[in-house]
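Complex shown without one protein chain; remaining protein chains in place.
Every chain is named by a letter (A, B, C, D, E, F and G) in the order it is written, and numbering of its residues begins at 1.
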C-alpha cells in the first residue's frame, strides 16, 4: 500500500513542493495531500453559498467548506506533517495537530528553532520535530523502507 | 450533577476569575478546572526530573507533565472554554480546540473581533464565540437552567 | 444508581410533566432531563452573543448554544424518550433519534398512530413505541425494578 | 481515491440527477450513492419476508431492510447531502443527519429558505447549507480539487 | 468504588442468590445486577404497549423492553457472569457473552463439564470458566481484595 | 464496491451454497465469507500446537485459532447472516450475533418458526428474520440494487 | 474528584509504599490501586478453578483472573505508573504500558538509567520518566494542585 501523508499548515512558502520533489527523487511510494493552498480561493470557499454582511460568517462558511476536505484527508492519512512558518498566527495548524493527537493520528512538526517554546505543547504530542523538508523526506524514506 | 467546565488558553489576564465570579454570583452549579496558570511553574513542571542541556527537551518534559493534568481535565469536562488574548502565539489553545473537536467535546471560544480571521478554523468547530466573560457566564446560566 | 432519562421533542404539551408525575407516583428512582422547553428562550439562546441581520445565523447561534446542553444530557442518559406531536416539523426530534441510534443510546418513541408511516425509520431503530405517557412510565417501572 | 457522497432525503424530485449530472459535467471524481428511491419498492422492502396484519410491522420490517443498505452507504461515504423538500414529514432525512452528526460524518443540507427555522438544529451541525444542486456541485468541485 | 457484577443467563435455579449470599458472607463490596428473572413478567414486558396477533412480534417487543435494562446494566458492570444451565436453548446468554466480547467487557462463564464442547467459542473469549457459584465468589474475593 | 456478507452458524446443511447460488443466479456483486465449515478440521484447528490432556484446553486452543479467522471476516463484512438449524446448541451463532450487535454490524437471522421464542433476544437486535435462503438472496438483491 | 493512579510492575520492592507515603505526607487527594502484589497468591489466582497438569494452563488461568482486576483498575485510573526493577523479565509491565498507549491512558515510567536503551519504546510513549518514587510524588503534586 502507498503511504498517505497530509501536509498541514503554512501556505506561503514552497515546503510542500520540496517534500514532494524529495520523495519523488528518492523513489518513495508516498501520496501527498493538502488543504487548498490558494489563499484567496480558500477564503472564498463558501462565497457561492450566498453573500454575508459580516466577516465572521463569511469566514465561518468558508472554514466549514474547507473542513469537509481537510478532515477527510487527515483521517485517510498515515502521517500528518504540520508546518509552522515565521509569520501569521497559524492557529489552524495547531488545531490540526490537536485534532491528530486526539485521534491518535501520528504527526510530525516542521518549524525553526526560534519558535520551540510557543510550540512546546504541539511538539510534545508529535512523533518528531524537523527543521527542514529534507529531514521530513528522510523520515518518509525510513518509515517506508521495504 | 454539577456541570464541569475547563478553561483553556490565555494565562496573563483574569478572565478565569471573572467567569468564576460571575457563575458564583448567578448561583450556578458549575465546577471550573484549568491548567496550572502559574507561567513559571508550568515551564518548570518537568525540571525535577533532571536538568536538560537544551531548551527543546526542557520544554518537552514540562509540556508532557502538564498534559497529564490537562488531558484528564478536558476529558472530564462537559464544556471547554478556549480563550485567545491579544498577545503571544497561544498555539496550545488552538491545539486544545482541535483536541476537543476530534473528541466531540463541545467548546466555545472567547476572543476579540480583531482576530476573527486567523481563528476561523477554530471558531468553525466551536459551539459559540463569545467576546466577554459575561457572555460565557450567560451561556453557562442557560445550559444549566433547571 | 438512579436511571437517567432524557425527554426529547415536542414542547407544546405537558407530556413531560405527565411522565414525571407518573414516575413519582410509582416511586421510581428516575432522573428526568430535557432541553430548555421555553420556546422563546430557546430561540433566543444565542441573542446575547450579538445581533444578527438574518434569521439563519440567529437560529444557528441559538441552536448551537442549545446543543451544548442537549448533547451533554443525551450522553449522560440511560434512555431517551423522543416525542412527536401532531403539529410542527419536529426535525430536531428526529435528529436526536438518529444521534442516539449512532451512539447506541437506547431510545423509545412516543407518538400517535396517525404518523406511523412517516416515522418508520425512526421507530425501526427504537427500543419501543409508546402512544401514551402512561406506557412510558410502565416501561420505566419495568426496567428499573429491583 | 474517489470521493464518496451519499444523497439522503427527498425522493420526489430529480435533485440527485441534477447533482450527478453537474458533477459529471465538471469532470469530478465523485461516486454517488443513495437509498432505494423507488417509493413503492422501498415501502415493500420487507414484504417478501411474510405478510403483516398491521401497518406498523410492515413498515418496521421494510425500514430495517432499507437500513441495511443505507447505514452501510453512509458509513462508506466521505460526505452526506441531506435534502429537505417542501412536502412530507421527511423525518428519515433528519434522522440521517443526526446519525451523521454522532458519527462525525460531515454532511451538508439542501433546502429552501422557508424551512430555515424548523431545520435549525439540523443545519447547526451541518458543514454547509445549500439551496440549489449547483451549489452542492460547486462544493464538491472545491473539496476535490487537486 | 464498589465492583459491579451483572449476572446473565439461566433464570430457573438459585445460582444468583448463592453468589450474592457468598459475597455477602465474605464481606465483599460488590453490587450485583441482573435481568428481570421473573420469566412470565419478562415475556410480557411489552404487552402493555398493545396486543400482538402473532408470537414473533410479542416476543420482539418484550425483548427490546428487556434490552433497555440489560444493555445499560452490562455497560455499567465491571464483570459479567454468564450462566448456562442444563436445560433450554439459552441463546440470550451466548448473545450477552458475544456482546461483552465485542465491548471488551470481561466476563466469566458458569456451567457444567458436560457442555464444554458446545460452549467452546463462548469460553474462548471468557476470562475464566467456573463450575460452581463458590468459585465465582472466590474470583470476586480475589479481584476485589485490598 | 462489492458487498461483503459473512455467513455464520449452522454447518450441517447446504444453506450457504443455496444463498451463494441464488446470488450468483441473480448476478449480485456480493462476496461471501464464512468460518471453516469442515467440522473436524475446525475442532482440530489448534491440535498442531501441541496435544492436550483434556477436552477443555483442546477446544480452547481450536476456538481461538478459529476466532482469528472469524473476527476478521465479521469485521470486514457489510452484513452477517446468522443461521440457526434445528439441532445442536449453536451457542457460537448466538455469540456472533451478540458480537455484531455490540459492534453495530448489521445482521439478519435465518431460522424456522419453531425457535422464535428462544431466539427472541437474538432476533430483537437483528435487521431482519428470514426463514429461507431465497429470502436472504432477495434481501441481498434489494440492498445492492443500483 | 480524587485522582486515580494505578501502580503497575515490579512487586519485589516497596516503591508503591514509598509513593503512597509521599503522597499522604504531601496531603494529595490521590487514590492508588495496584495488581495483587502477593506473588504466590497471584500465581495461584486460578488454582481454585481446578488443577492443571501443565504450567502453561495454570499460568493462563491465573493471568486471566488477575486481568479481571488489572484491566478494570487501569481503565478507571487517570494515570498509570509503570515500574521496571533491575531483575526479572517484567514483560507484564511492558504489556501494561502498551495497553495504556493504545487506550490513550497517560502513563509514566519509573526505572533506573541502566535500562534506558531496552525501554526506549516504552519510554517513547510515556508522559514522563522518573528514577525515584519522590519524583513520581512530585508529578502527582503538580498535576493535582488546585
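Everything that follows uses one rule, which is that a contact is a pair of C-beta atoms (placed from the backbone, for glycine too) under 8 Å apart; a residue touches a chain by one contact, two chains touch by 3 or more.
Bear in mind the structure is a predicted one, so any value in this text is a computation, not a measurement.
From the set E:38, E:104 or E:134, the residue in touch with the chain omitted from the display is E:104, counting the whole complex.
Checked against the hidden chain, the listed residues F:30, F:65 or F:81 yield one contact partner: F:65. Seen from chain F, the chain kept out of the figure touches residues 36, 41, 45-46, 48-50, 61, 64-65, 67-69, 71-72, 76. Residues 1, 3, 78-79, 106, 108, 127-131, 135, 138-139, 142-145 of chain A touch the missing chain (whole complex, contact as defined above). If you put the missing chain back, the residues of chain G touching it would be 55-56, 59-60, 62-64, 66-67, 84, 88-103, 115-125, 129.
Throughout what follows, only the chains that are shown with their structure count from here on.
Hopping across touching chains, the smallest step count from chain A to chain F is 2. Centroid analysis (C-alpha atoms only) places B farthest from chain F.
Averaged C-alpha coordinates give centres for chain C and chain G that are 44 Å from one another. Shared contact sites, meaning residues of chain C that touch two or more other chains, fall at 64, 67, 129.
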